[in-house]
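This is the structure I want to talk about, given as structure tokens.
Of the protein chains in this complex, all but one are displayed in their positions.
The chains carry the letters A and B, assigned in the order they are written, with residues numbered from 1 in each.
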Amino acid sequence: MPIQEKLRELKITLPEMTPPVAAFVPFVRTGNLVFVSGHIAKRDGKPWTGRLGAGMTTEQGQQAARAVAIEVMGTLQGAVGDLEKVRRIVKLLVLVASAPGFTEQHLVANGASELFVQVFGERGAHARSAIGIVETPFGACVELELVAEVA
Amino acid sequence: MPIQEKLRELKITLPEMTPPVAAFVPFVRTGNLVFVSGHIAKRDGKPWTGRLGAGMTTEQGQQAARAVAIEVMGTLQGAVGDLEKVRRIVKLLVLVASAPGFTEQHLVANGASELFVQVFGERGAHARSAIGIVETPFGACVELELVAEVA
Partner (left out) sequence: MPIQEKLRELKITLPEMTPPVAAFVPFVRTGNLVFVSGHIAKRDGKPWTGRLGAGMTTEQGQQAARAVAIEVMGTLQGAVGDLEKVRRIVKLLVLVASAPGFTEQHLVANGASELFVQVFGERGAHARSAIGIVETPFGACVELELVAEVA
């Protein structure tokens, strides 16, 4: 199924790629690889703040991870024009703001990973690391960076 | 010396690549690069839990880092079939579960780095970052991800 159709079925509208507001850019392409900058989870257009293991549940974290995956897909679409040109989601780094003792970063990360597979099918199956960090910029609960191979 | 012989000399038996249990895969190859997912340290087949600087010594951390390097080599072998096809270990990211005040992540990471050099010789000399994080999935003390160049 074409990716745009799949997105419609999932009722997902990709955001426009946010224009750079700092000394860095949302993505860089080198050869067939696109390196996408770390994106933070947002809710209602604002940073989705919180910390896993301190007032935020794993399920909420999964929703945040899914939300940031949508942001990243929007940037990826801005990078290549048409998501059909994405040959493979290569690698995700999922950074989960965590209190000591919270050890379900992999479950939080699945919120993003599963969406990539739903949208991209086999091309969405990626290598991944998930880790618990102290903070992300703006106090967001999840941050996500990605490497993709494009045509 | 062939890598398999070197592994025998070191009395290391590589594990089979663990089949994917989630929405991601153990590795992705793109061009000549293999991106290996974050692997956590295990002992007796279970997550090697603990935190450096909180009841776990640097030496124990080094052993855990060495153990996870063996896991990663198993996945790399699963990825390319024959480790002789690995042209270069390119980059390691060594994530060490750390209490504030523990600043020997580089020494912990050497447990992995030195094994790669022992096994792969010059091809095993890699770029590396070592950092102290709050938690890894399952409470493991060390997590390791890798990029390798293959033939």
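Some points to look at:
Please note the rule applied: contacts are C-beta pairs under 8 Å (C-beta built on N, C-alpha and C of every residue); 3 or more make two chains touch, one makes a residue touch a chain.
This structure is a prediction, so every number in the text was calculated from the model and none was measured.
Contact with the chain not shown here comes from a single listed residue; of A:3, A:52, A:93 or A:107, that residue is A:93. Along chain B, the points of touch with the absent chain fall at residues 31-33, 88-92, 98-106, 109-110, 113-114, 116-117, 125-134, 147, 149. With the whole complex as reference, residues 20, 22-28, 30-31, 35-38, 51, 93, 95, 133-139, 143, 145 of chain A touch the missing chain.
The definition used in the following text is that only the chains that are shown with their structure count from here on.
Taking each chain's centre as the average of its CA atoms, chain A and chain B sit 24 Å apart.
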